[in-house]
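The block underneath contains the structure these notes are about, expressed in structure tokens.
All protein chains but one are shown in place.
This part shows chain A:
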Amino acid sequence: MLLALLFIACLPPALSVPTCGKDHNDGYQVRLSIKTALGSDAYAWNPSEMFLFRATLAFAMRKVLQAQPFEVSNIVVCNETQRVSFWFIVTSPDDNTTLIPKATVERAVRESRKRINSAFLLSDKTLEFVGIHPTLATPIQPATPTWLIVFGVVMGAVCAGIVALLLSSFVQKRRRDRRKGQGDKDSGRGVTCDGLEGRDGVYNLSFSDDDRLTKL
């Protein structure tokens, strides 16, 4: 009886040792694509790199839950594959058996995402936390949209050109008119010509019609 009771008493703690893996609710899967990101400069994934990962994650947790001193041992990793992918869960520093809920872990990862990425020389795409979508960067919006600036430059040049051409043709026309007006009055040798402005004709005195009917 006592043995049974002892067994029953020992069961819950045994059951509550946190297990990580696919079936666990509070864990996250991580995938790293080091060769894709770095090509020939790729480093090999080894236990030291794993230690760095756990340390970085502990740092991220500390940033979010400032009261609790997370240690490397609080980040439990399992199911490592040669893809380089693994699962991890985060245990509470006060009590090894309690897990930090998924939402808090997600918040921690999101806030320190950039630091985690740069620790491994990777990016959001190549260091993937399955289930945590990266926040999309806001495209930089300059105060004046770029296209309006270019438009302003082009239109300014075109309008200046139009005004210049119109002015020059106007000036040319005036100069031509003025020259035409002067030419009538003075042909350059002191000879003046009168036009037939408004008159029907000039009576030509040298022409007489006396001898129209010749007397035979």
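Convention: contacts are C-beta pairs under 8 Å (C-beta built on N, C-alpha and C of every residue); 3 or more make two chains touch, one makes a residue touch a chain; residues count from 1.
What we mean here is this: contacts and distances are computed from a predicted model.
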Name per UniProt, for the chain absent here [options: "Transporter", "EOG090X091L", "TATA box-binding protein-associated factor RNA polymerase I subunit A" or "Electron transfer flavoprotein subunit beta"]: "Transporter"
Residue touching the undisplayed chain, where the options are A:I34, A:A58 or A:I89: A:I34
Given A:N25, A:N46, A:T81 or A:Q182, the one touching the chain that is not displayed: A:T81
Chain A, residues in touch with the chain not shown (by the definition above): 31-36, 81-85, 133, 135-136, 138-139, 146-151, 154-155, 158-159, 161-162, 165-166, 169, 173, 212-213
